[in-house]
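The structure appears below as structure tokens.
Only a single protein chain was left out; the remaining protein chains are all shown in position.
Labels run A and B following the written order; every chain starts at residue 1.
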Amino acid sequence: MLEMLTTPIAALLFPGGLFALAFGLALKGLDRRLAARLQGRVGPPLAQPLFDLVKLARKRTMVPDIAAEPVFLGAPLIGAVSMLLCAALVPIPGVYTPDTMLGDLLVLLYLLTLPAVVLMIAGSASGSPFGAIGFSREMALMLAYEGPLVLVVVAVAMRTGLGQGDLISFSLSEIIAYQQTHGAFLFDPVMWPALLAFLAFYPANLGIVPFDIPEAETEVLEGPLLEYSGPALGLFKVMSALKAVVVLGLGVALFYPLAPDGALGLLVHLAKLTGMMLIGITVVRLSCGRMRIDQAFSFFLKWPLALSLLSLAIVALA
Amino acid sequence: MNFLKILVRNLVHGPSTVPFPFGPAWTPERLRGRIVFKLDSCTACRACEQVCAPGAIRFDKTPDGLRFMMWHNTCVFCGLCEFYCPTDAIRQSDDWHMAHATADQFTMAIREVIPYVSCTACGAKALASSPNPVGITPPFTPEEIEQQRNLCPGCRKKALAERGAAS
Partner (left out) sequence: MTTLLEKITDQARALAVRSPWIYRINAGSCNGCDVECATTALIPRYDVERLGCQYCGSPRHADIVLITGPLTTRVKEDVLRVFAEIPDPKVTVAVGVCPISGGIFRDGYAVNAPIDKYLPVDINVPGCPPRPQAIIEGIAQAIAIWRERL
């Protein structure tokens, strides 16, 4: 009986669902607060993302006349649900290991592309020209960053697999177990190029400066989100909060999963995610300007792709 | 790496935000804010009405006297009226707390009437405005101002001639 409940609980309550949402909102609040402090401002209260969500839930959703209504309203729902599932797939070292029935690294990779796809669909379904621009930019950016991401993951998987005597291992639990016995990949010089590539992938996937080109407020007025209002926009906020937790959790699992067991392990995990959010995202987004889409495209095809290929080659040859 | 220095400096020095909506706000000394009108000093020369660029100041003749009207929602706070006023009857304070609900927008006006009196010397109907102090030497004493206020223009001239100064 209890075993039957573990999966729904994982998806709705503890590692995914409510817990991930609350933590994601807290991360966003911290991010805004620290950003304000770094700019010499006081900044909003820590719970500001929660206030925004409650506010959006109480507003009216307007559907433009020319929008394809079912797609327009369904897209944010699909995005939020996919991220809810994703959050249940990310392990917390020492605390939570996802059921392999649910899926593993490969499923996670596929699900991670969904928010970008959902944004594209939303942008084109809204019928707004800004949405269409956002659509094309999102697509170009996604083409650029998905390649390096897959190569990074393959490099990590190969390193684990070769260390264990197989060729490759796409199991997150095996990757974590390997690092816990052989030391984290963070301190493994062979993996450093892959790590750098992954660091560039973070802001691109989360839609944050310097890679917030599809949703650039000052250029295309938040692109795909332009026509959304009320609860539908709130679902997009939920999606992006969950996505932050998922992507940061994936990074921790791939590169630095060392943590003690039990409640302390959970705290260490949360501290790692928070640190990564603040250093890897907040400081980066404040110290960079936004790239143009062609600059971002060539950047990703130059540096992260080369670095991840380099890492893969070293892993394969070593 | 200059931007990192700036970020660290901001973090160390703390926010430079003024506490305004939750605390007191600093106001510059010479801020041109809300208009203050002193009826007693007005000479009814209507120079302010002439120079007011957006037409926020208006004088109307009413049965009771000359009405001065000024609406803060048209005023551009340029300060010309204050500059041209011979007696400082119209002045700008440094009060800038003027945000108000639309329902109250017509309370943001100044309406004052310079009343008619009958001249104490000849009995004619005259405006009880302050005398124009420009070119008067020695300057008016307060008693003289009160005396002049109750005279018609003709009798004012006469009184000034007796005083021995050119008007």
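Details
FYI, contacts are C-beta pairs under 8 Å (C-beta built on N, C-alpha and C of every residue); 3 or more make two chains touch, one makes a residue touch a chain.
If you're wondering where the values come from, they're calculated on a predicted model, not measured in any experiment.
Check A:D104, A:E138, A:D212 or A:E227 against the missing chain and you find that the one touching it is A:E227. Within the whole complex, the absent chain has one touching residue among B:H72, B:R91 or B:R163, and that is B:H72.
Of the candidate positions B:L4, B:V18, B:V134 or B:A161, contact with the hidden chain is made by B:V18. Within the entire complex, the positions of chain B that touch the omitted partner chain are 10, 15-18, 20-22, 25, 31, 53-55, 71-78, 96-102, 105, 108. One chain is missing from the display, and on chain A it is touched by residues 32, 36, 39-45, 48, 50-52, 54-55, 57-62, 217-218, 221-222, 225-230, 233.
Here, only the chains that are shown with their structure count from here on.
Note on chain placement: the centre of chain A and the centre of chain B lie 62 Å apart, centres being C-alpha means.
Taken together, the chain B residues at the contact with chain A in this complex read 3-4, 7, 10-11, 13-17.
On the chain A side of its complex with chain B, the touching residues are 36-43, 283, 286-287.
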